[in-house]
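Left out: one protein chain. Kept in place: all the others.
Note that the chains take the letters A, B and C in the order they are written out, and that residue 1 is the start of every chain.
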Amino acid sequence: MRLQLSPELEAFREEMRTFFTTQVPQHIRDSVAARRHVSKEHYVETQRVLHAAGLAVPHWPVEWGGRDWTPLQRHIWREEMQLACVPEPLAFNASMIGPVIAAFGDQEQKERFLPGTANLDIWWCQGFSEPDAGSDLASLRTAAVRDGDDWVVNGQKTWTTLGQHADWIFCLVRTDPTAEKKQRGISLLVFPMDSPGVTLRPIELIDGSFEVNEVFFEDVRVPAENLIGEENRGWDYAKFLLGNERVGIARVGSTKRLLAQAKEHAREITADGRPLSEDPRMAARIAEVENELLALELTALRVVANSADGKPHPASSVLKLRGSELQQAATELIVDIAGPLSLASSAGEGSDVPDWARVATPEYLNHRKVSIYGGSNEVQRTIIAGSILGL
Amino acid sequence: MRLQLSPELEAFREEMRTFFTTQVPQHIRDSVAARRHVSKEHYVETQRVLHAAGLAVPHWPVEWGGRDWTPLQRHIWREEMQLACVPEPLAFNASMIGPVIAAFGDQEQKERFLPGTANLDIWWCQGFSEPDAGSDLASLRTAAVRDGDDWVVNGQKTWTTLGQHADWIFCLVRTDPTAEKKQRGISLLVFPMDSPGVTLRPIELIDGSFEVNEVFFEDVRVPAENLIGEENRGWDYAKFLLGNERVGIARVGSTKRLLAQAKEHAREITADGRPLSEDPRMAARIAEVENELLALELTALRVVANSADGKPHPASSVLKLRGSELQQAATELIVDIAGPLSLASSAGEGSDVPDWARVATPEYLNHRKVSIYGGSNEVQRTIIAGSILGL
Amino acid sequence: MDFDFDSEQNDLREAVRGLLTRVYGDSESRRRVTTAEPGFDDKTWSRLAEMGILGLPFAEEDGGMGAGPVEVAVVAEEIGCVLAPEPFVEAVVLAGGLVAARGSAAQRSELLGALAEGSLLPAFAHAEPGTRWTASAAAVTATPDGDGWSLTGVKEPVPHGARADVLLVSAVVEGGTGLFLVRGDAAGLTRTGYRTHDGGRAASVRFAGTPAEALGEGGDATAAIERALAEARIAYGHEAIGAMDTALRTTAAYLKTRKQFGVPLSKFQALTFRAADMYVSLELARSVALWASMVADAGGDVVSAADRSRLQVSRASRHVGKEAIQLHGGIGVTAEYSIGHYTSRLTAIDHVLGDGDWALSRLAERVSDHETVDPLGAPYAG
Partner (left out) sequence: MDFDFDSEQNDLREAVRGLLTRVYGDSESRRRVTTAEPGFDDKTWSRLAEMGILGLPFAEEDGGMGAGPVEVAVVAEEIGCVLAPEPFVEAVVLAGGLVAARGSAAQRSELLGALAEGSLLPAFAHAEPGTRWTASAAAVTATPDGDGWSLTGVKEPVPHGARADVLLVSAVVEGGTGLFLVRGDAAGLTRTGYRTHDGGRAASVRFAGTPAEALGEGGDATAAIERALAEARIAYGHEAIGAMDTALRTTAAYLKTRKQFGVPLSKFQALTFRAADMYVSLELARSVALWASMVADAGGDVVSAADRSRLQVSRASRHVGKEAIQLHGGIGVTAEYSIGHYTSRLTAIDHVLGDGDWALSRLAERVSDHETVDPLGAPYAG
C-alpha cells in the first residue's frame, strides 16, 4: 500500500500533461472543452499528432506502435488526455479492430491495416448491433454466404457510431446458420464502406445530433482474405474486443472536467442575490458528485494497480456502471445550474445566453445513451450478480 | 373537483378529533406519542373506550357495531385516531377475522364471536405465514385432517404478531392436499391458543422487542363448528381479509406525527452553534419527506373519494408501498437528528439523553419490517406491474 | 371533498383529446410541425380558439369562458399527453393570466378577446440571463417617457418571444417590478428567435428605449407575477402529468412487444419493477398536481401549493423521463422514436419556471412554520 506515484511515474504524468496541453492544437481542445461535437478533421488531426509521438496506440504490440506500458501508465495517459480535453484516439481503430487484427490477423492483414489504423488513415466503424438484437448481440442475423473467393453479405446493422465518416467497417456476420449455439457460426469480416451494396442511413438523436447510423448490406461482395482470424470464431474476437480497456470506460477524467466546469458556472449564476455556488444545497450536491467520482477514480486505480497479472479485477464491472451514472449526474447538474437558460439550446448570434448553458440540455439528453450503449447498465448488473456474486 | 370538506364532514372530523383527544386516556396516548411499546392492557382499554362510543369497528355491518360510513369518513376516523396517538383497534380483530366472520360465518359463529371480537374480549392472532412460505403464502403446509367431529391440526406458523397476548387464533390450514392448485384445498379454522397441542415461541426482533412468534401445532383437535365459511375456500377468505382496508396501511397520520416530532427534536439539537432545524440541508430533507407525505395523503384521499362504488382504485397499490417507505424515512430522519445520542438506546435512570433519542434507532430498526410484512414491497411492485401495467 | 371530474370537464377532455389526437396522434406529425415555423400549428391554434380553449380561464366580459383552474388542468394534461406544441400554458395561463389579473378593462377586453379568438399571441418576457427563477426583474428597466414608458435591457429566454404579437414585460421601476406591454412592431425592439431542445421556440428580446405601455395602473406587480407564475407552474404540472402518463404507457407497451434473448422484455422482473416504480412516481405527482389546482380553485395559498406541485412533479418527471429512455434502450435516444421527445419536454417544463430543488428550497424555508400539513385545511382550503 502506497499512495504516492513513484518519481518515474510522476515524471511520466508530467510528460503526458505537458504533451497534451502543448502539442495538441488549442482550438481542438477548446472545442472539446466547450462540449461541441468533434469534427472528423479534428479527430484525424489529433490522432496523427498523437501517433507521431507514439501516443495514439500505446496498448498495441510494440512492433505496431505500442509502448509496453503498465496498466497504470495507460490509465495516467488516458486520464491526462481527458483532463486536457484531447479527443481520444478513435475507439473503433485504437481499442477495437486494431488490437483484434494485431492479435488474430495474419501477417498480411497486419501490414495492410495496422499502420493506417493507428494513424487514422483508415476510419473504421463497427458493425455489431442489429435492430432485433439489442443487448442480445449473439442473436445477430446479418449473413455472409461463401461464393467462390468472396463472401456475399446481406443484412442490416444499426447504432453504427460515426459510420458517416467511416472508410471501412468491421462486421460480425453469421457464416454458419446451422451452428448449435447462436454464439458459434459467427465470423468477423472487414470491408470498405463504399463497397457496392452498402448503404448508410444516419439516425437523428434526441439532441439533434447525428452520431449513429443504420447500415444496410445488399449482396455486398467481400474477398475471402478480408476474414479476420478463423471462420466461425468471430464471437471470441468480439468478446476480446469488448473486454479491451474496460478501465477507460469509467471516463473519470472527462467527468472531472465536467464537474470543474459545473463549479465555474455555478459562480456565474446569481440566485437570491448571491452566486449559486454559495447555496449550501448546490454546494453539497456538487460535493457529493465529486466524492462519488473520487470513489470511482480510486476504484479504477485499484483495478489498474492490480491487473498487471492479466486477470480482470472483479471491481472492474463497477466502472462502466457507475462511470455512466456519474457522467449523467454531471450533465444533469450543469442543466440545473443553467436553470431557465437551459431552454436556449439552439440560440445563435444575438443571444446573451452563454455557450455552456446552450449545450447543457442537448448534452444531458445525449448522455442518456451512455448507460445503454457499450453494454447497458442492466447487462453490467447481470455480470456482477452472475460472475461476482454467483447469483 | 372540490377541495373543501362538506360542513357535515368538517363537523364529523371535529367530532372525531374531540373524542380521541379527550376520551382516550391521556397516559395511553402519551405512551404512543413517546413511541413506547403499547401494552396489552392499553390496547384493551382503548378498544373498549372506542367500542362503547361505536368507534372500534365502524366498517362492520351495522348490526354488529358498524356505522355505515363512507370510505372518506372511515379515512378521517383513522387519520384523526393516528394523529391523536390513539392505539388503533387491534387489526386482527377489527380488520381481519371480524369482517370475515361477519361476511362468511354462520349466524351461530357471528353471535359467538363478533361481540367479543369488537370489544377485544377475545384477542385474536393470525396463523397465516409459515417458515417455508414467506411471500408465497399459498404454499402453506399446516394440515388439518378430519377425525370424527374434529379437525386435527399439525404444522407450524410463524410471524404471528402479538400471539403472546392472544386468546384465539384464525388459521389457514390445508384440508385437501390433493387439490390441483395450491390455492385450493385451504380452509380457515379458528381455535383457542390454550388448546392442547398449541405451543408458542416468541421471536426476538433486532430492536430487542418481542412482537412476533412461532406457533406450533401438534395434534390440535378443533371442533368442526370452528370452520369459518366453506371447507377448502379459505384462500378466498384470506384474500378478502388481506384486501380489507388497504387505505389504512398508508399510515399517513402516524407518519405525520413522526415528522412533527422530528421538527420539534431538530429545534432541540445544537449543531455548529445554532438549532439543527435551521440547517438548510436538514430543513430541506424534512420538507422533502413532508411533501412526499402530502402526496401520499392526497393519493389516499383520491382512493377513498373514488372507491364508493366498491371497485378498488388502481392507485391504492401505491399506498402500502410508499406508505412503508415514508414510515422508514421518518424513523431514519429522527435517528439522524439524534446523531450521537442515538447510541444511547438502552439508557435508563441517570442518563441525560432524551427519551425520543433513546428509542430512535430501535424504532428505525424495527421499522425495517414495514416493507416486508403484510405484502412486501416486492409483492406490491408485482401487483402494480401485473394488474395495472399489464406486464 | 371530491376528486372526480364532472361531466362537463370530462366532455372538455374528450373534445380536446379528440382534436389533439387527430393532429398529433402520430409523433411524426408533431416532429414536422415543430421543425417548421412558428413551431406550432396555426390551424390547430384556431381550432382551439373555436372550442373556447384560448379564453378558457378569462371572465366572460373579457371575451373568455369563465372556467376555473380544473378546466385549465384538463386541457394542459391533454396537451402533455401528445406533446402538442401549441403554447397554451405560455400564452393563455401565464401571459393571459397576467393581463386578466392586472390589465385595465380596456386592455383586458382588447388583449384577452383577441387571444381568445386566436388572433393575438401574447408572451411573457421575464427571464434574464445570469439569474434564476424569481418574481422580480433586475436587468430590464423602465423609465417614464411622456405618457408612456421606455424599456431598456435584455430578456431571455422568452418562450415564443419572436412570434408573439405583444409582449408582457417585467421591468425595474421605482419601488419594485412593473409590468408593461410592448407591441411586436415597437421601435427599438430586437427579437432573435430560436428553437428550444423540446421543439418549442424562445427568443432573445432586446429593448433599447423601446416604447411601452403600463399594464393596468402600474406600480409594483411582484405579487401578481408570483401568483401568475404559480398558476402557470400548476398548469405545467398537469402538462407534465400528461406527458408522463403517455411515456409510461408507451414504455409498458414496448416492454410487452420488444423481445430480447427470445422473450419479451416484460419477462425481466428487474425491468417490470422499475416500470412499477414509474407508476408510483406518476400517481403521487398526479395527486399533488390535482390538489394544487383545487387549491387554486378554492382560493387557497396558490403559491405554496404550486411549490409543492413543482417539487413532486419535478422529481417524478426526472424519474419517469430517464427510466422511459433506459427501459427502451437505444431506440429511446433517437429523434425518430417518440419517447425521447417526452423526456426532452419534461426537462424543459422542469426548468422553465423553477425546478424541484428550487421549489424545495422555498418549502424548506417555511417548514418550521407549521407542525403538520393539512391539505384540506388552512392555508390551502381558502
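Basically, a residue touches a chain if its C-beta (ideal position, glycine included) is under 8 Å from a C-beta of that chain, and two chains touch if they have at least 3 such contacts.
Since this is a predicted model, take the numbers as computed values, not measurements.
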Worksheet item: Any idea which of B:Thr22, B:Gln107, B:Thr178 or B:Thr270 touches the chain not displayed?
Response: B:Thr270
Worksheet item: Who touches the missing chain here, A:Val215, A:Leu259, A:Val353 or A:Ile372?
Response: A:Leu259
Response to the item:
Among listed residues B:Arg36, B:Lys239 or B:Arg281, the absent chain is touched only by B:Arg281
Item to complete: Identify the residue among B:Glu204, B:Glu218, B:Glu278 or B:Asp355 that touches the chain left out of the display.
Response: B:Glu204
Worksheet entry | Touch list for subunit C against the chain that is not drawn | 268-270, 272-273
Worksheet entry | Residues from subunit B at the interface with the omitted partner, ascending | 129, 132, 134-136, 139, 158-159, 203-208, 212, 268-272, 276, 279, 281-282, 285, 328, 332, 335-336, 338-354, 361-362, 364-366, 368-369, 371-373, 376-378, 381
Practice prompt. Could you list which residues of subunit A touch the chain missing from the display?
Written response: 1-6, 9, 72, 83, 256-257, 259-260, 263, 267, 277, 280, 283-284, 286-288, 290-299, 301-302, 305-306, 314-315, 318, 321-322, 378, 380-382, 384-386, 388-391
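The rule is simple: only the chains that are shown with their structure count from here on.
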Worksheet item: If you average all the Cα positions, which chain's own average lands nearest?
Response: C
Worksheet item: If you average the CA atoms of subunit A and of subunit B, how many Å lie between those two points?
Response: 53
Worksheet item: When the centre of a chain is set as the mean of its C-alpha atoms, what distance in Å lies between subunit B and subunit C?
Response: 42
Discussion item. Touching at least two other chains at once: which residues of subunit A meet that condition?
Written reply: 281
Discussion item. Show the residues in subunit C shared as contacts by 2 or more other chains, in ascending order.
Written reply: 360-361
